[in-house]
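Can you read through this structure? Questions will come right after.
Here the complex is missing one protein chain, while the rest keep their positions.
Right, subunit A next:
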Amino acid sequence: MLREDRAVLDSRRVVVTGLGLASPLGCDVEEFWTNVTTGAVATALVTRFATDGYPTRLAAEVAAPGLSDPDPDVPRSVRYVRHSARAALRQAGLGQGAVARERAGIVVGTVMGTRPHLEELRRQGRPLTRGGPWDTPGLLADDPARTFGLRGPRQAVAAGCAAGNTALALAADEIRAGRADVMVAGGVDELSEAVFQLFTTLRALTPDRVRPFDRDRRGMLPSEGAGVLVLESLEHARRRGAQVLAELAGWAVAADAHHMTAPHPKSAGLLHCMAESLRGAGLRPDEIDHVSAHGTGTPANDALEAAAVAEFFTPYGARPALSSLKGMLGHAQGGASALEAIACVLAVGRGRVPGNPTLEHPDDACAPLDVVRGPSRDLPVRAALSNAFGFGGNTSAVVLTRYGG
């Protein structure tokens, strides 16, 4: 292959060179990885707001001085993204001058944007003014862009609880189209009483633990956090000698176009996304070793997702190791799939997949699947698929593969 041809191909390949996060299981990647592979469970009594009147009083919160403290001026979601982006850029070695800043951009996915900040303002007796940070979702991208001098493509994108993966997909599109060399991408949301109330009304909250794929699962628990990945064209990463953590080999977004809250009964969007993301990656289903499920722990979600994953993989004789982080983390909404993508990068790089530590009795619907028991499993992972979907029928999937040069 001519050197020029390889450079062109490498400019279209997207790799991961940095990770950063703020989560209820740690605000440092190593701490997070240790926790999600040793069965730590973050869901506990809510401290952020009074829950005396609620039948379920559990959620998962980020607890880190400076990040999660009340601050009337800077929403927690903005601080979570800023912290995560800083860590990811540091790991990528993208300090000042390491990249032409016009070629470095940011995409942040979210469900509620900075809106939950209005609750903090109300708790402090402050007015809701027009144009305030509580009503400016673009801040989630603007703030880190200004802080870190990212002057390339910039976007805040909402796609329900598929927002994290959707942000990765949009960012990867910018690189593949040649509009950027580096993209900071991920998702975020902060814990919100309105969301807690909403899911209470919908009777979607479990009274104890989140048990994805368990026959006795009783629902989900809200959570919060941010996950940020530094994406980069392989050509750019090679040129500056960056360490490649994994390749973002495929991605897809779609809509169920079915119902505002109920998933498509035949998982149309999810099946489409799994197929398209693998097609983009040039992989067959039997080349996927690990599936990071959306796995909220609600009866309806897990049954449909298990059936869709089985339908997709079984014809190829494939039984990838399946797990959901939400049994440990709760559901971080816009941050969820970004955190799950980070776990996939780590699984690919370290040969270990997180388990389902809250799983006791696997649902019969999971019989065709290899649902990981216990806190983790040592397993060489060539490629991992991460699914996400949300209210409104937004669906997305990303494929992360081991980088072999």
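Worth pointing out:
Throughout what follows, a contact is a pair of C-beta atoms (placed from the backbone, for glycine too) under 8 Å apart; a residue touches a chain by one contact, two chains touch by 3 or more; residues count from 1.
As a convention for this text, contacts and distances are computed from a predicted model.
Only one chain is not pictured, and the protein name UniProt records for it, out of "Hydrogenase accessory protein HypB", "Ketosynthase family 3 (KS3) domain-containing protein", "Xanthine dehydrogenase family protein molybdopterin-binding subunit" or "ABC transporter permease", is "Ketosynthase family 3 (KS3) domain-containing protein".
Here one chain is not drawn; of A:34, A:261 or A:314, the residue touching it is A:261.
Of the candidate positions A:65, A:131 or A:317, contact with the hidden chain is made by A:131. Among A:158, A:185 or A:304, only A:158 touches the chain that is left out of the view. On the side of subunit A, the interface with the absent chain consists of residues 50-55, 102, 105, 110-113, 115, 118-119, 122, 127-131, 135-138, 141-142, 145-146, 149-160, 163, 166, 170, 173, 177, 193-198, 200-202, 253-261, 268-269, 272, 390-394, using the contact rule stated above.
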